[in-house]
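Here is the structure we will look at.
Missing here: one protein chain of the complex. Every other protein chain is in place.
By written order: A and B. Residues from 1 in each chain.
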Amino acid sequence: MRKDVLIAGFGGQGVLLAGNLLSYAAIEEGKNVSYFPAYGVEKRGGSATCTVVIADGAVGSPVVGQPSTLVVLNQASLERFGARVRPGGVCIVNSSLVDVCALGRDDIRIIPVPMNEIATELGDLRMVNMVALGAYAAVSGAVELATLAGALKEALPERNHKYIPANVKAIETGAQVASEKTA
Amino acid sequence: MQQVFKRPQSLKDVQTHFCPGCHHGTIHRLVADAMDLHGVQERTIGVASVGCSVFLYGYFDIDVVEAPHGRAPAVATGVKRAKPDNFVFTYQGDGDLAAIGTAEIIHAANRGEDITVIFVNNTTYGMTGGQMAPTTLVGQKTSTSPYGRDKSKDGSPIRMAELMAQLGGVAYSARVAVDSPKHVLEAKKVIREAFGYQVQGRGFSFVEVLSACPTNWGMNPLKANARVGEEMIPYFQLGVFKKEEA
Partner (left out) sequence: MILTEQPRVRFERAAELSVHLAQQDSLEGQLSKRLFVKGNEAAAMGAVAAGCRYYFGYPITPQSDIPEYLSRELPKLKGEFIQAESEIGAINMLLGASATGVRAMTSSSSPGISLKQEGISYMAGAELPGVIINISRSGPGLGGIDASQSDYFQAVKGGGHGGYHIPVLAPNSVQEMYDLTLHAFDLADLYRTPVMLLGDSVVGQMKEALVPNPRPVRELPEKEWAVRGKGSAGQRVVKSLFLGDGELEAHNWRLHAKYQVMKEKECISEEFETADAKLIVTGFGSVSRIAQTAVAMAREEGLKVGLFRPVTLFPFPEKALAEAAGHAGRVLVIELNTGQMVEDVRLSVGARAQVSFYGRPPGAGSLPSPEEILDVIRKNYDQAPQ
């Protein structure tokens, strides 16, 4: 098994935390993982991007050219990375903010999830990254939802542990909505 | 707090990359204003240092040479000696000027090079993400002084404007701030005066400007601006420390 994902959004959407949490969960499951945040010049312009590669064996390249899965939280990221998704791959989009029509690709699977609405309904827009991650886990099967929930303790600083139950709910809801879309 | 005044001619009409609440932008305006006043824009050669102000050429409509980290006074020396009729200034941060570039600034000043140095003191390394600088205040936490600056191990913050005033070659040395309209007006006057020294060929002039770095201080722009008056000015006193009369 080797899975790669590119997660992209704007600063403040918690993209890097999502990547970290996913990595912690993969480690918890005994897998190998490589997390690579966009760095330097790429970081400019208020965008936040990271790639995560999860594998049973050697991870290989931490640099992902054509991701098999793209998770986009905002329009600019879809425009920037949409064309890079590997043919036959998957694009999970935050349909609250992203219009996928512009993408014009019929060789990939597009899974719209209204992440902002879900997060807001669950009480806090800032959980949009958790909704996204839940959706990714459900679609890719890269890690178990339960492991993600368990890994929150590692990924979040102690002072934020009180938000864990709400985050677990956001992960589960994201997973559920995405599963319905793929069923 | 930001003063609204007309864009000086020496400044390009572009958006800067500085963080919200950063004082570099205001200081750029004051420098451009002084160039305009003395009518030197067309014969100015700016020397950019390595720090958040490295993109000097993006904002000033003048010729610019980029110097290695800390070496701007040496580069400026070379420029000025080769082209004495040009107006030459450096614009340097506190990491650049007061740490790695200490030898160059001291010796350019001591030789009395006919250049002007604008020294931006924000008590930290801005561009590299908020490490301790030679100007970091005692007790101030930074990413490399996580327990606060410890005077017994890290020394005391260096007061550059006073130090410069001690050197024989220095004609003019002052410290200003831009945290209030009143201070901005004073700063404007001082920078104009410092540039005047070079225009009249009277030797080395130095202006230290206290500056806010909200990003690396972990403060919002208002709080950061307030810190300049509350914490910095009590230690880094404002004033003209040397002014050689003609």
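Convention: contacts are C-beta pairs under 8 Å (C-beta built on N, C-alpha and C of every residue); 3 or more make two chains touch, one makes a residue touch a chain.
Predicted, not measured: the structure shown is a model, and the values here were computed from it.
**Student:** With touch defined as in the header, list the contact partners of the absent chain among those displayed.
**Tutor:** A, B
**Student:** Which is it among A:33, A:48, A:73 or A:152 that touches the chain not included here?
**Tutor:** Going through A:33, A:48, A:73 or A:152 one by one, A:33 is the residue touching the chain not shown.
**Student:** For a quick check of understanding: of B:16, B:86, B:110 or B:128, which residue touches the chain that isn't displayed?
**Tutor:** B:128
**Student:** Looking at B:16, B:110 or B:144, which makes contact with the chain not pictured?
**Tutor:** Of all options in B:16, B:110 or B:144, contact with the hidden chain holds for B:144.
**Student:** Based on the whole complex, identify which of A:23, A:69 or A:173 touches the chain you can't see.
**Tutor:** Only one listed residue reaches the unshown chain, and that is A:23.
**Student:** Which of A:1, A:101 or A:183 touches the chain that is not shown?
**Tutor:** Reading the full complex, the residue touching the unseen chain is A:1.
**Student:** Can you name the residues of subunit A that touch the chain not displayed here?
**Tutor:** Residues 1-2, 20, 23-24, 27, 32-37, 39-42, 55-66, 154 of subunit A touch the chain that is not shown.
**Student:** In the full complex, which bits of subunit B touch the chain not displayed? Write them out.
**Tutor:** 50, 54, 66, 68-70, 95, 99-100, 102, 125, 127-129, 131-132, 134, 143-147, 153-154
Rule of thumb we're sticking to: only the chains that are shown with their structure count from here on.
**Student:** Which whole number of Å gives the spacing of the CA centres of subunit A and subunit B?
**Tutor:** 44
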